[in-house]
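Every protein chain of the complex appears in place save one, which is left out.
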Amino acid sequence: MAVRVQSAAFDYGAECAAFAQGAGDAGAVVTFAGIVRDEGGRLSAMEIEHYPGMTERALAAIEDEARERWHLSDALIIHRFGPLAPGEIIMMVATAARHRGDAFAAAEYLMDYLKSRAPFWKKETTAKGDAGWVDARESDEAALKRW
Amino acid sequence: MAVRVQSAAFDYGAECAAFAQGAGDAGAVVTFAGIVRDEGGRLSAMEIEHYPGMTERALAAIEDEARERWHLSDALIIHRFGPLAPGEIIMMVATAARHRGDAFAAAEYLMDYLKSRAPFWKKETTAKGDAGWVDARESDEAALKRW
Amino acid sequence: MKLRVLYFAWIRERIGEPREDVETEADTVSALIAQLRAREERYALAFSDLSAVRVALDQELADMDAPLAGVREVAFFPPMTGG
Partner (left out) sequence: MKLRVLYFAWIRERIGEPREDVETEADTVSALIAQLRAREERYALAFSDLSAVRVALDQELADMDAPLAGVREVAFFPPMTGG
C-alpha cells in the first residue's frame, strides 16, 4: 500500500510492472492512468495545485476505506502536481486482488473519491494563452453516490 | 485496436507504457492483468490450451462489441497460451477513452466476455504433481448478465 | 457429408485425439453427438454430461440443436476458462 504525491514525472510502465510483480498471489491487477489531454490542440499546458499535507492524508484515507470494503492485496496511488504538458501522465492508481471484481471496484472507487475528495485543482492554459481553472463536473460528484 | 494471442511472454510494463503513450487525446487509460497464482505454494504450473483461429475471432468480436457500446479511442487484448509458471502474467486488456467511466466499463466488459466466451482452457498442476482442468466459475457466467 | 471435428481440454483427453474427420448424416449438433456416443466408450465418456459441453460451428459458438447444413468444422469443448 502506498501513496505518492510528487511534482516529478514517473515511469508509468515501470510502476505497472513493479506493481504486478509485487502483487504476488493476487491474480488480478487493475490500473488507471490519467493523461493530460490537448483537446485537439486547444490546450497547451496544465498546472495542478494541491494542499500539501492534506493531500497525502486524504489519499491515504481513501486507500484505507477501499481496503476495508474490498479484499485487496495491494494498492497504489501516485499523483503529480505542478506544471504538466499535454500527453503527460497526471496520476495513476493500481489495485491487486484475488478476484477481478474486487480489483476493478476498488480502482473505480479510488478514482471517484480521488476526483472529488482529494485537494487537487487543475488550471488549463489554452493554445491562445488563456488560463482558467477547470470546473468540477457534476457527474464526478454524482459518481460518489453509488458507493 | 489490437488482439494478440501468443505463447511467448510479453513485457506488461512496456505494453502499458506504449498503450498510454498512444492513447493520445484519450485522457483515461484502464488496464487489467491476470497473473498465475501459486495458491500459497499449492500450484506449481499452469497450461493454457486454446482454439487457434477461433480465439482470435472471438477476441476481435468482443473488442468490436466493446467499441460499439462505449466511446473508446483504443483497446488492446493480449493473451498467452502454453505453459506458464506461478507469477507469470497470463493476459492483459487495456482500454483508452475520454472519460474514465467508459474506460472502466469497457475493460470489465472485455474481461467478462473473454473469461467465458473466448476458447481458452486452463489446466493446473499442483506441487504434488496432480494435474486438473480448472472448472468454469458460475460467477463468471453470471457476470455476463449485467451487460 | 464429411465434417472436421475438433476436441479441446478434457474432452480431447477423454477421446484421445485433438481432431478427426467424421462422415455423418446428422442434421444437428445433437444428432452428431448421438452418433459419436454410440461409437465407443471413450466418446460416451466425453459426452456423458452435456451440460458441461460447449460447441462451436465454423469457429462460432452454437447451440446443441443448431443445424449442421453447410458447416465444415465442429468443435467440442468444456466451458471456457480464459483470463
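Residue numbering begins at 1 within each chain, and the chains themselves are lettered A, B and C in the order written.
The rule is simple: contacts are C-beta pairs under 8 Å (C-beta built on N, C-alpha and C of every residue); 3 or more make two chains touch, one makes a residue touch a chain.
Keep in mind that this is a model prediction, so the values were computed, not measured.
Shown chains touched by the hidden one, complex as a whole: A. Residue in contact with the omitted chain (choice from A:R4, A:R67, A:H99 or A:K122): A:K122. Residues of chain A in touch with the missing chain: 34, 48-51, 53-54, 57-58, 79, 90-91, 111, 114-123, 133-136, 141.
Here is the rule we go by: only the chains that are shown with their structure count from here on.
Centroids of chain B and chain C (each the mean of its C-alpha atoms) stand 26 Å apart.
Averaged C-alpha coordinates put the centre of chain A at 48 Å from the centre of chain C.
Touching of two or more other chains is recorded for residues 83 of chain C.
Counting partner chains per residue, chain A has residues 100 touching two or more of them.
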